[in-house]
Structures are given as structure tokens and as C-alpha cells.
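The complex is shown incomplete by one protein chain, all other protein chains being positioned as in the whole.
Now for chain A:
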Amino acid sequence: MLRIEQLSLALPYYPRFWRRRFATHLDQLSFSVTAGSVHAVVGASGAGKSLLAHAIMGLLPKDAQLSGSCFFKQTLLDEPRKRALRGRELALIPQSLSALDPLARSQHQVNWAARRAGLPPSPARQAASQALAHYQLDERARRAYPHELSGGMARRVLTAMAHVAQASLVIADEPTIGLDPAQRSRVLDALAALALQGKAVMLITHDLRHALSIADRVTVMREGRCVESADASAFQGTGQMLESAYARALWQALPDNAFNVDTEYAEESRFA
């Protein structure tokens, strides 16, 4: 569904007035996301996970330097095509809940997403209402404004918006942050359900353990580079099936596993 080849990204910064330099944030990333599966992208904060999502959606600032290529359904995904497809074929569930319109009831937000995807008014209303029911949002939640929703409900409204857009690629950026376990599993179940419908789901998260509960494949990122792409089943035992030391360390650092990393690696990985 989505193939990323040698994607690099540099963003400008200004060490002094009138002086511009570029800092590399993504470095030759390559991996692909297949239809009907959940592909998790995990890594520490600052690894460039969110930038990757923004690069795919074409939401980067104008002065960003992007190289390499993305293919969506075997066709090159360039900036005009990104603009044309986002909100329709490509959907992003953003990390920040401030992406919701603070002055619109959730029902209207989902309705708007359906209209934007090209549905006429009446089917759009119907689709919106079905999507809200699908994500277990009751009448009260539908009539609520964003500030009246709990974190988990707001995520589900955003997921419902991606759902009605009939997108074939859904990118969820840290959808479980700040949620309690019950809410978290509801949101993850919603994403797994999207994959079951044949959509490609890219799950961006720092939470390796819970990502593994729904992911088919996992890409580990570190400092803008793709360290390893592996099947989710490779994350087991002592991580002996993983190729890279960093992915193994990430797995071993979980409290259910060793809660420790190799001593030689600890110093290097320490707050890297």
C-alpha cells in the first residue's frame, strides 16, 4: 500500500540571525506498509516518528528539504498528490487533541470529515452516525464539544473521522498517550479493526509493549534512521531473533523482560 524508499528530511534552523543551516531529521528511511496490516513505528522521543507521518501526509513547512520517494498504491506520492489524497485516501490521527475544532460538536466534526471525503450531505450524515456508533460514542458524546470529551473519547472521535474518510492508509500518531489501560485497549482495538477491513494502519508510538498487541510488523527508529524492520513475532524471549542491538535493548528494557540493557550498550543508549 505504502512504500517508502530512501526518505531523508532536513529542516532549517537559525544558529544566528541571517544564517541558515539544515539539520537532518530523517536519514534514508526505507520500509513498506501492506494493506490489511498494522505497521508499528517505535522509537524514543525525538527519533523523527511524527515528522515521518507529516512527511507522508505532506504537512511539512515549505522550507523543508525532502528527498527520496514514497509510493502509494504503486504510484509515486508527490506533493500535489499528497494534497489531493489527504483527508480522502490518506488519513492522519494526530497526536494533539487540539486538532479537533474546539467550537464543533463531535457529530459535526465527523460529518465534516465525511463531506470532505466527497460524500453528499445525507449519506455523509448517515456514515458519520454509523462511525460514531462503531466506536461506541453515545448520544452524549456526539453532542459534546472537544473540551467535554475524555482523552479516550476524543481519540475515538478522531479515529471515527479517519474511518468515514474511507482512507486506505491511516496513520495514528501516539494514539494511546495519556490513556488508562481500558481506554487504551479500546483505541488499539479500533485501529486493529481498521486493518481487518483491509486498510493499512501505521501506528506511531513509543509504547513498544502495547504496540505489539496489535502490530504485524514493527519498524524501530532511532535518531531519524530506520534501525530495523521485523515481524512482531520477532519480539519474544531475549530478542534473539532481532538483528540490531538497539531493537534488542528496547525489548530487553521492558519491565516484563530483563528491565536492563547490556552494559556496553547502556552507556551509549542512555538518554540517546
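Criterion: a residue touches a chain if its C-beta (ideal position, glycine included) is under 8 Å from a C-beta of that chain, and two chains touch if they have at least 3 such contacts; residues count from 1.
One rule holds in what follows: contacts and distances are computed from a predicted model.
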item: Record-based protein name (UniProt) of the chain missing from this complex, from "Peptide/nickel transport system ATP-binding protein", "Cu2+-exporting ATPase", "Cbb3-type cytochrome oxidase maturation protein" or "Xanthine dehydrogenase family protein subunit M"; value: "Peptide/nickel transport system ATP-binding protein"
item: Among A:61, A:120 or A:255, the residue in touch with the chain that has been omitted; value: A:255
item: Residue, one of A:7, A:26, A:42 or A:77, that touches the chain absent here; value: A:42
item: Sites on chain A contacted by the missing partner chain, in the whole complex; value: 42-46, 177-178, 180-183, 206-209, 249-251, 253-256, 259-261, 269-272
